[in-house]
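Complex shown without one protein chain; remaining protein chains in place.
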Amino acid sequence: MKISAIVTLKKEVLDPQGKVVNQTLKNMGYKNINNVRQGKYFEIEIDETNEKNAKNTMEEICKKLLANSIIEDFTINLK
Amino acid sequence: MKISAIVTLKKEVLDPQGKVVNQTLKNMGYKNINNVRQGKYFEIEIDETNEKNAKNTMEEICKKLLANSIIEDFTINLK
Amino acid sequence: MKSAVIVFPGSNCDRDISVALKKFQIKNEMVWHDESDLPKSDLVVLPGGFSYGDYLRTGCIASKSKIINDVIKHAEKGGLVLGICNGFQILIETGLLPGALLRNKKLRFISKNVYLKVNNVNNKFCLNYKGKKIIKLPIAHNEGNFFAQEKILKELEDSDLIAFKYCDVNGNTNEASNPNGSSKNIAGILNVNKNILGMMPHPERHIDPVLSGDDGSFMFESLLKSF
Partner (left out) sequence: MKISANIIDKHGIKLNEYKKIIKLIGREPNLLELGIFSAMWNEHCSYKSSKKYLKTLPTKNKKVIQGPGENAGIIDIGDNDAIVFKIESHNHPSFIEPYQGAATGVGGILRDIFTMGARPIATLNSIHFGSHDHPKTKNLLNGVVSGIGGYGNCIGIPTVGGEVKFDSTYNENILVNAMAVGLVQKDKIFYSKAKGINQPVIYVGSKTGRDGIHGASMASAEFDENAEEKRPTVQVGDPFTEKLLLEACLELMKENSIISIQDMGAAGLTSSSVEMASKGNLGIEINLDKIPCREEKMSPYEIMLSESQERMLLILKSGEEEKAKEIFKKWNLDFSVIGKTTNTKNLILKESNVEVANLPLSSLSSDAPVYNRKWKKNLESKKNTTNKKYTSLNLEDSFKTILKSPNNSEKSWVWEQYDHTVMGDTLQNPGGNSAVVRVHGKDKGVALTVDSSAKYCLANPMIGAKQVVCETWRNLISVGSDPIAITNCLNFGNPEKDIIMGQFVETIHGISEACKYLDFPVVSGNVSFYNETQNNPISPTPTIGGVGLIKNINLTMSHSIKEIDSNIFVIGKTSGHLYQSEFFREVMKIYDGPPPEINLFNEKNNGLIVQKLIENKLVNSVHDISSGGLIIALAEMCLSGQIGTKMKVKFNKINPYEFLFGEDQSRYIIEVNEKNKKNVCKILEKNSIYYDIIGKTQKEYLSLNDDFNIKLSDIKNLNSLWFKDYFKES
């Protein structure tokens, strides 16, 4: 089963990468773009048939490894 | 409107980060995880009411800036 | 005095620090990350470099290494721990020091000499900086932008746990003298018991006057003196 997670910086943490992308887009002529946030995406192949188990494992992994709770939030998606 | 894109390395391209994360998860005892791929996530706030237009803009941005089609693929999602 | 330098896959300042320790007559042993026990040591050093390529988050994967449990025990018993650059990042990921190290504000790797204000000389690492308010050391990092919640920043300041701050040649700590965007210009911090120091600058690279400075020497002399 494939399962994915998106890890983003918490709102109160400055996201310089997103800021640079935003600025670059403005310079390229995209005037209607107001805000850009950048994050990380992880896709995992897991030997598991039960969706709930897979989700639980992913959540555990995010907490233990993939996200740093001081600065980051995460969301999980089944593919 | 919020719209997001996930940029991942093409399947044939080496993903050094995914490789290391995969190995680490194995060492942490997650034996049922077979493959990890890491990518980038972008979330954009756009002044636009028409979904299709927003998607088109995002697609353009991905092609021009966020992804390099030589090594990367992207997918777009409305929030 | 005895020290142990932990070598992770991807560490690359391990040789530099061992050269420095030897130069100041500290008996050093290199310890592979996969060992479970530390040799008897007074000081444990987590060296600079790119452990595990700095993939995922800097210092994160190294903080899950086998040896780390013993490093934590050593620290809890009051043993000295010094984390330089990637070592600082690892200390933060293990939770031995608070906060987070984000990407440099300008999103670029920065390698240059910077001025530092030594804020706290009442610890075993910095004794010999007494009277030497402003020093010069090299930095070389991509993620040295120290971040912590207001509460923690205040605690650090109130308890005098900020060891070094980035400054200019006259000692001004402001935005212009802040190379990477760190909160309060923080370049290095101590834990409450002051036996753990994490810092982004590299003292081990400035131990010889033929290089562009030797302000790093004072730190090794301090360590030696305290034993």
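For reference, chains read A, B and C in written order, and residue numbers begin at 1 within each chain.
To be clear about the criterion, a residue touches a chain if its C-beta (ideal position, glycine included) is under 8 Å from a C-beta of that chain, and two chains touch if they have at least 3 such contacts.
What you see is a predicted model; the values in this text were computed from it and never measured.
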item	value
Which displayed chains the unshown chain touches	B, C
Hidden partner interface residues of chain C, rising order	9-10, 12-13, 15-16, 19-20, 48-50, 52-55, 106, 108-112, 138, 140, 142, 202, 204-205, 207-208, 210-212
Chain B, residues in touch with the chain not shown (by the definition above)	9-16, 19-20, 23, 68, 70-71
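The rule we apply is simple: only the chains that are shown with their structure count from here on.
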item	value
Centre-to-centre distance between chain C and chain A (centres being mean Cα positions), rounded to whole Å	30
Whole-Å separation of chain centres (CA-atom averages), chain A against chain B	9
For chain B, residues that touch 2 or more chains besides their own	21, 24, 28, 38
Multi-chain contact sites of chain C, meaning residues that touch two or more partners	56, 64
Contacting residues of chain B [partner chain C, same complex]	16-17, 20-21, 24, 27-28, 38
For the chain C and chain B complex, residues of the former touching the latter	52-53, 55-56, 61, 64
Sites on chain C touched by chain A in the complex	56-57, 60, 64, 93, 99-100, 102-103, 105-107, 147-149, 181
